[in-house]
Structures are given as C-alpha cells and as structure tokens.
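Before any comments, here is the structure.
Every protein chain of the complex appears in place save one, which is left out.
Each chain gets a letter, A and B, in the order it is written, and its residues are counted from 1.
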Amino acid sequence: MLRIDIEKCIGCGECEEVCSFGAITIVDDKARVDEESCTLCGTCVDTCPEGALSIEKEGAEELDLSSWKGVWVVSEIKNGLFSPVTFELLGKARELADARNVPLTAILMGYGLRDKADELISRGADRVIVVDSKRLSDFIDDAYARVLAHLAKKEMPEIIIAGATATGRAFIPQVATILETGLTADCTGLEIDKESGQLLQTRPAFGGNLMATIICDTRRPQMATVRPHVLKALEPDTSRKGEIVDFEPPSELLDSRIKVVESVTEEQKGPGLTETEIVVTAGRGLEKKENLKLVEELARCLDGAVGATRAITDAGWISHSHQVGQTGVTVSPRLYVACGVSGAIQHLVGMQGSEIIVAINKDKDAPIFDIATYGIVGDVKEILPILSKKICKERGLD
Amino acid sequence: MAKVNYFLTEEQQMIVDLAHQIAVEKIIPVRARLDEIEEFPWDIMKDLAQADLFGLYIPEEYGGLGGGCFENCLAVEQLAYGCIAVTTTFAASALGAYPIVLFGNEEQKERYLSDIASGRRLAAFGLTEAGAGSDAAGIKTTAVEDGDYWVLNGTKQWITNGGEAEVYTIIALTDKNKGARGASAFIVEKGDEGFSFGKKEKKMGLRASATRELIFSDCRIPKDRLLGRRGAGFIIAMKTLDLARPGIGAIAVGLSQAALDESVNYARQRVQFGQPIISFQAIQHMLADMATQIEASRALVYAIARTIDAGEKDISKLSAMAKLFPTDVAMKVTTDAVQILGGYGYMKEYPVEKMMRDAKILQIYEGTNQIQRNVIGQALNKEYARR
Partner (left out) sequence: MPEDKVMNIVVCIKQVPDAESVKWDHKTGTLIRDGVKSVINPFDYHAIEAALTLKDELGAKVTAVTMGPPQAEEAIREAMSMGVDEGVVVSDRAFAGSDTLATTYTLSRAIKRLGDVHAVFCGKQAIDGDTAQVGPGLAVRLGIPCVTYVSEMEVINGGKGLRLKRLKEDGFDMVEVDFPVLVTTLSTLNTPRVPSLKAKMKAKRAKIPVWTAGDIGADKKRIGLNGSPTKVHSTYIPKFEAKREFLEGSPEEQVDALIKRLKEAGVI
C-alpha cells in the first residue's frame, strides 16, 4: 500500500503530476491517494522531494540470497550462427560479472553446437555450459525452459540475461516462473548498483515515454531479457581462455507434447512500417530512383523501415505500401528521419506523432523544419552516406 | 456540447453503437476500394449477419429481434455514415423481406424469414421495369396460372441485389384488365426454372451495390409462392414502400453527417491566407446550414418512424416526408462538402466526392422526390377536402 507521511508532505503536487494513473490528488495542501486507482507502480515515491511517500510490503517472504553467485548469458543461434544479441549480452555481462567479481557463464543449448563454445569465450565468457542433444535441435519452449531452470537450480547463478527475441521472450518467462523469480522484460540498460550490488534493469514503459529501472531484491536469480542492438559487443579475442562444460540433461526434461513439424527461414524483409520504432523516409529531394538506396542503407543501419512520400510512390520509385500520410499509412515511431521531404500537410498528418523528427533538406524554409526536432540543412546525397557510415560504426555493424 | 436527446432506450442505443462500430471498423476502411472496383460487399454482409442486424426487423418467432421502423432507421443511419452503397444492399434486403413479414402466410414466414434474419439468404424487391418507373402501374410482367404453378414472363429493371439475393418479391400482372387490382406479389427464388439475370449495371455512384435486370421467361413457380391475396400486388408494394421510405431518409442523415464531419475536420486544418479556412465566415455559414439541416432531418425521420411504430395506419404522406426532406438535404450537404474541400474534395483520395456521387440516388430510388411531393400534395388536398 502507498503510504503518505502527512508530516513530511509539503503539498508541492509533484507526485500528482507524475502519477500516470491519476491516483494522487492534492487536498488541503496534502497529497491523498485513491487506493482503487493506485497500481503501486512506485513512480511517485522517487519523485517526492521530501521523501514523504513509501510503498510497504507486508508479509513477503524473506529468502537467503547469498548462495546465488555468477552471471549467466543465454546464447541464441540462428541458422548455425550466433545472433548478434548473444555477443551484445556477453559484452555487458562481462562488466556485470567484473563488478560483482564473479565468473561469467554462457549457456549454449541446441544440437551439434559444441564447436561453437570457443566463440562465446572469445566474446567474454569464462565458462560455457553446453547442453547438446538431438532433442534440442528444434526450439521447443517447454523443453528449453525446463533444462535451463534445472541448470539454474543446480548451479545457482545470481543473474541470468537473455535476448528479448521471439524465442527468448517465449521461454525465459517460463524459466522465471519455474524458478519463482522476477523477470524484467525487454531491457535497454543493465547496471550493478554500487551500494547494494543489485542488478538495475532499465526498460522503456508507456511506449518509451518513461524509463523504469526495476530491481529484484528478494529473489534469485535476477532475470532480464534485453532488447537487441542496444548493448555493445566486445571485439572477439581468441586468446581468451575459458572452461567448457558439458551437461547431459535428464531425459524427462526434454519430453514435450509440442512437435515442430517444419521450420522455415525466410529472407529478412526488415521490420514493417507501422511496427518499427524507426522510419527513414525518402522524398523527391533524393532526385532520382537510384538514390533511394541511400535511404535504404540508413534504414538498414538503424534497423528501421523505409517510408516514402507520395511524390516518389507516384513516380514508381517504390511501392505504395511505403507511403506515409493522408492516403498512405500513419506512423508514430520513436525516430522519424525525413530525407528530401518538403513537409506537405498530407504527409505531415501521417507522421507528426513521431517522437523525434529529423529533417534533412537543402531548403531551410521547407515546412518540414517547422515540426522537426533536429534539422539539417544540406544535400541528402552528401549527408546520408556519412550518417549511415557513422551510425553503423556506432552500432558495431559493418 | 450537448447533443439532441432523442430518448433512445438502452437497446436502441446498443443498435446505434454496434452499427457505428461496424461502419468505422469494417466499412470505412474498404469503401473507396469497393467503389473503385464495383465489388459486392459480401464480407460486410457477413459482419452484419454476425451482428444480428438482418434480424432487426424480423419478428422474434422467426429468429429476429422484432424491431420496428425506428430501430431499422437507427441502424441504417449509422451504416450509411460509412457507405450508402453497402447500406443500400442491406436496406434492399429489408425491402424484399417486408412483404413477407407483412403479408406472408405462416408457411411462407417459416420458410423464408429465419434464413433472412440470420443473413443466410439475402432478399430483393422487384417492381420497376423499363417502361414503368414512377408510374408503377405501367408494369408489363405477367403471371399466369397453370395448374399447380404460376408462370411469369417479363423483365424487371435496376433491381438492387439482383443476382446476389436468394429471395425476390416480384410484382406482376395477374389480371391485365383489373387496373389497380390487376397485380399480385410473388416470391421467386434464385435457381427457379426460367429465372435469370441481366448484366450488372455501371453506375455513377452506389457502385458497390449490385443492380441488375431480373429476367423471367416462362418462369414456373409453385402456387404457394403467391404472397397475400391475388390482386393485392400494388397494395403490397405501396405498404412496403411506405414502411421503407423513412429508412431512406435515415440513410440520407447518416451520409450527410459523414459529409459534415469531413468538412469540419478539413476546414479546421486547411490553412489559406495564413489561417484555417474555418475562420472565414463564408465557410462557417455553410457548415452551420449543413449542421442545422441535418439535425432537422434526423428529428423528422425519428419522429415519423416512431409514429409508424406506434401503429398509425395511413402513413403515405408522413413516410414521403421522411424520405423527401433528408434526401434533398443529403444532396445539398454533400455538394457543399465538396465545395469546402475545394480541389481536394474533387479528388478520389478524399471521401466526399464519392459521397456526392452517392447522394444523388437517394433522390431517385424508392420513388423520386417529385413523386414524394406528389404524394404529399395529393394527401394535403384530400385532408383539406375532408375538413
């Protein structure tokens, strides 16, 4: 229950403002909470300048957490190659393990993968546990979950992190549930709190409008799935040494009623316009169809989708499905990069809900600049290649 | 700001909400495409069936909801907010079903109404012929008794849902010399021997609805397909249309409301001479007239539909008024909407040009607005003569 220390409260109203659920009102210069609306999200607690707010837990179990040690990274393989997120996780986990002064273990589950273990060591792992079984050759949620949970119970790591990918988000919640521990979804940042040693797990909430830092201080392991592309991988170092351990799972853990009858890999088409967080849009300012590849390249580097104005869909440079605006799709990504787009009202209505709008246009009076967060006056043919190159470098892509 | 309180019951409000939801979620996203390619809206008909709307005007004992003229008006008004071609398809089925509801015997009701209520079968109504439009008495299609059968010959023209519907109410001459008592109503089913369809007409508007000829050449139907008494054909047609016309008025209200919404939203956003065009009084006055006329139309339709449901018998004049005024308003409002959007309004990318094309039919079908004025005029003459 949210407690308000009436003595301390000065009625500044900060808490009323930040509460996203309308649970606090200031009555007679004091904060008052409506318990029906309060979700105990905790936002107000940190906001109060007077420390007047607190959330009480009564009757929660106290467990001994000290015997849980070590950091684990769950690796992920796609088409025989590690997903980039695996190395990104190892890069961050290395830091975490060093901060905690514990070993970093990578978990490698699947079939015929043993020779891949070295690669995990070169990317930062001290130890690799290989679970190699023909029955793990297909991704089967419950079998994977039981094996990992079994291992975790046995070895007792304090932290387990995995990629927030389709498979990670499918089976890691099962692991956390079996272990009866907390799991933070889709994190964009992980740190060790210097004083308490707890894992601070930061994730966007409310569509990125708020960042929440979450801790799990009553249970172990502390678990998180991490969004791909946000953490930095270490350069491979083949001179690194580490231990490779094989683990043979008890066969009943691998029993599942789910049968994978077919597994199909499709060509990467890139994310869809309306789903993605980043859209790079091309306008007539690209001057000719061939230059569209400048925009496609930037979209690739940002892992975003390509949008278009009607001027260029009409010209047949790209299909109508890419058109943003009145007669196209409406998008509201976190980042919208308009390249050579004038900013006609029919275009603006389809993208003005974007959080950050970057406009690149050679005409400093172009209307697109009126709604842009950041404007670059310049030639797209010149700016885009530099931008793509630097962003790729920034993100460790080639 | 306050809206007019029409004192809808909880159920009536549910009908409004549901029909509006279908218009917004299912109709508006596809209306431009349906119009462009002239496609019959079967998917939406399935949604309407799933929503139980085909049962709205069918008595409860046949699986319907037993609603009246007013409930039907509420539903079509909201559907028409999305697209009147789609709504006409729905309303024409009601037009085909009303004669069975009003004049069918028990077996006929059993046999047809539950299928129509569930949306399994669509209905249509066939009166008009090439030489008989406003002058319905000019029809030439005949039905001749032959043992246990009726044999129909002739061609009906511009029949909405022709070719798509399963059940047709047809008015045909049974005794040429008896004048007004010379016609009878029949139920003809798709697939009956000698019954076929002409090609789909190309139209100015209402393009998603199917309009076809019904061709009867020695079409043999069993005797029990005669609807009501022999010789009651024109009465049945009149009563059916009297009951249906407020629905056309309601369709006009829904269409007009959609055009007004587009106009106000656009006028607030379009900037010329450095200000939104809604700040020009000339535009405001147009919008004010539109809004006022729409509300007047709605009030008229609702009041008359409720009068009809209250059991009033002699409704020809009222029903003509409920069609006449709102449909003239719809034509004006949609034309003004195009004007307010200027060149954009004339483009297919904005919905108002379709609304304007569509609106025209409302002044023509189910009796032209000239004919409605005739009806009202003649009724006034009669009324005052009696005083």
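FYI, a contact is a pair of C-beta atoms (placed from the backbone, for glycine too) under 8 Å apart; a residue touches a chain by one contact, two chains touch by 3 or more.
Quick caveat: nothing in here was measured; it's all calculated off a predicted structure.
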item	value
Partners of the unshown chain among those that are drawn	A, B
Selected residue (touches chain absent from view) among A:Cys12, A:Ile26, A:Ala99 or A:Ile215	A:Ile215
Contact residue for the chain not shown (choose from A:Val71, A:Ala145 or A:Ile161)	A:Ala145
Contact residue for the chain not shown (choose from A:Ile6, A:Ile55 or A:Val245)	A:Ile55
Full-complex contact with the absent chain, from A:Asp46, A:Asp98 or A:Asp314	A:Asp46
Residue ranges of subunit B at the interface with the undisplayed chain	10-11, 14-15, 18, 21-22, 25-26, 47, 50-53, 55-56, 65
Subunit A, residues in touch with the chain not shown (by the definition above)	1, 17-18, 20, 22, 35-43, 46, 55, 57-61, 78-79, 138-139, 141-142, 145, 165-167, 169-174, 176-178, 180-186, 188, 198, 200, 204-219, 256-266, 268, 277-278, 302, 334-335, 355-356, 358, 364, 369-378, 382-383, 386-387, 390-391, 394-395
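Just so we're on the same page, only the chains that are shown with their structure count from here on.
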item	value
Chain centre separation (subunit A, subunit B; CA means) in Å	54
Residues of subunit A that touch subunit B when the two form their complex	326-327, 345, 349
Touching residues on subunit B, where the partner in the complex is subunit A	269-271, 349
